[in-house]
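Pasting a structure below so you can have a look.
Up next is chain A:
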Amino acid sequence: MDRHSPETRIISAEKMAELIQDLAERIVRENPDLTDVILVGIRSRGAHLAGRIAGKVREMTKVLLPVGILDISLYRDDLRSRIDQPELIRTEIPGPVEDRNIILVDDVLFTGRTIRAALDGIMDLGRARKIQLAVLVDRGHRELPIRANYTGQYVPTSLEQTIRVRFSEDGEEDGVILRELAR
Partner candidate 1 sequence: MSLIIQGGRIIDPVNGRDREGDLLIEKGRIVKVGKTLSGDRRIDAKGLWVVPGLIDMHVHLREPGYEYKETIETGCRAAAAGGFTAVACMPNTNPVNDNGAVTDFILTRARSAAVSVHPVGAITRGSGGEGLAEIGEMAEAGVVALSDDGRPVRNGQLMRRGMEYAGTFGLPVISHAEDLDLCAGGVMHEGVVSTRLGLRGIPSVAEESMVERDILLAELTGAALHVAHVSARGTVMRIREAKARGLSVTAEVTPHHLTLSHEALLEYDTNLKVNPPLRTEEDRQALIAGLADGTIDAVASDHAPHNIAEKEVEFDQAAFGMVGLETSLPLLLQLVHEGRLTPVQLVERMSVAPARILRIKGGALSEGEAADVTLIDPDLSFTVDAARFYSRSFNTPFLGRELKGKAVYTLLRGKPVYRDPVMKDRK
Partner candidate 2 sequence: MAWGKRKDLLGIEDLSREEIEAILDTAESFKDVSLRKIKKVPTLRGVTVVNFFLEPSTRTRTSFELAGKRLSADVINISASSSSILKGESLKDTAWNIEAMNADILIVRHRAAGVAHFLSGMLDCSVINAGDGAHEHPTQALLDLFSIRERKQKIDGLTVAIVGDIAHSRVARSNIFALRKLGALVRIAGPGTMIPLGVEAMDVQVCRSLDEAIDGADVIMMLRIQRERQEKSLFPSVREYARFFGLTRQRLQGAKKDLLIMHPGPINRGVEIAPDVADGPYSIILDQVTNGVAVRMATLYLYSGAKR
């Protein structure tokens, strides 16, 4: 922790709730037929966000969207350069993805490599009719041609900074934290 000081809370809990509400509203607006939508959170914070969005959508429409979890470890392109293999979490998608409208959900969009891996992972599970992407924060610095369909907030950052979204599901206070990397 001390390597990452100082930290700034750039988005408060209240603001984060508003952003999630906003994401849910836009998803409902853009997808008139919600019956074939599956929210797929990229583990582990993407899954928290997907759960939150599903909650909001239910409040608005009484429709309970199925929520899945996707572990992209097996699709990463940096495995060989790591020393430890990442721990696997089971990928759990409720029902087949065949012909469904998949909305991938992640907390932060950065280089785009995670989303690339997630797209491969989803496509290996079956041929979805459509795949979209929802993120809470887009911090820029894309290394691949990837863009989100739904973005909570754009946060300009430098590469000397890290962004971390906190969720009460992990026992922390909701919010988005910006840190300067120690030199």
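Candidate entries met the following condition: all candidates are chains of the complex that A comes from, given by their letters.
Note that a contact is a pair of C-beta atoms (placed from the backbone, for glycine too) under 8 Å apart; a residue touches a chain by one contact, two chains touch by 3 or more; residues count from 1.
This is a predicted model, so every value here is computed, not measured.
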Problem - chain A in this complex - touching candidate among 1 or 2 - result: 2
Completion exercise
The answer for chain A against candidate 2 in the complex is residues 71, 73-76, 79-80, 82-85, 87-91, 120-121, 124-126
